[in-house]
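The complex appears here minus one protein chain, its other protein chains still in place.
Showing chain A:
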Amino acid sequence: MDPLERLYVDALLEDPEEPKRSLRPQLLAGARARRRPAAPTADWARPYAGRVAAMDALLAAAVEDDWSRVIVEGWTLQELVAHLAAKDGLLAASVGAPVLGPELTTADSAARTADVQSYERARSPEQTRRDWRAQADALCRHLANLPAAEPAALDGLNAPVSDHILARALETWVHTDDAARVARITLPLPLPEHIHPTADMCARLLPWTMLLSGHDASGRTLGLELTGPGGGAWHLALGAEDGAAAGEPDARITADVVAFCFLLGGRGDAETFEATLAGDVALARDVLATAPALSGP
């Protein structure tokens, strides 16, 4: 806004006046009909419900051309949304939540993605958006009644359902960011209280990304300091079989919390990643270089 416009609007705003009756109740009812709020769910699943709502807000603004534009992995926005629905559905299947879309014939996420994408290609983008949202909300509702420690499996990875849903939150966030970049929209960050558990899940994955990349870091420990809203400090054992880390960390990494989550999510280059390294710098570099190892499409 230029100064004259700002002056004009500020002048008009100098005359606050209450409507005769409060518009609040009808506003909230109307809002629910225009865009669905985040689905009610367990506290530990809220970061996921929030990212689903954010993706839905992005999709609400998409026009016809946007849906056929390639976003990532050679997928259009519609195919990307189908991919999210496919993986959400596999997690749903693993914990006994409803699985929507085509009949479930595989537990492999690439194969399920292909199935859901071919099913959705025959439907309109708006139907795909609704199908994805219905699957995500069904999963959220089911999680409301599950303990965080309930075992779940996705892509052969066994972990408590609370960790799997944080991984789904991260993937939904990363892909919403992919789509927002293509649409040149600035995507605001998740709330700090949603970023923190996501970063915690990422930090706890580091022994596994090291192991998966063939690095044996048994007995070594890492001091990880993540800065920015939702950040924190972790002292991690880097061997997958190690007990709790104790004493002075062998290596230290300080980095931005969002950049760190995105590195684990397969966005960002370990070579150029902005971080302050200390202690055993070679070990810290290995940690960063292997961090994306678990990120799929």
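FYI, a residue touches a chain if its C-beta (ideal position, glycine included) is under 8 Å from a C-beta of that chain, and two chains touch if they have at least 3 such contacts; residues count from 1.
By our rule, contacts and distances are computed from a predicted model.
Of the names listed as "Oxidase", "Thioredoxin", "RNA polymerase sigma factor" or "Putative iron-regulated protein", the one that matches the UniProt record for the absent chain is "RNA polymerase sigma factor".
Among A:89, A:190 or A:249, the one in contact with the hidden chain is A:190. Only one of A:3, A:156 or A:214 touches the chain withheld from this view, namely A:3. The omitted chain makes contact with just one of the residues A:31, A:70 or A:233: A:31. On the side of chain A, touch with the chain left out of the figure occurs at residues 1-20, 23-24, 26-28, 30-32, 34-38, 49-54, 56-58, 60-61, 180, 185-191, 194.
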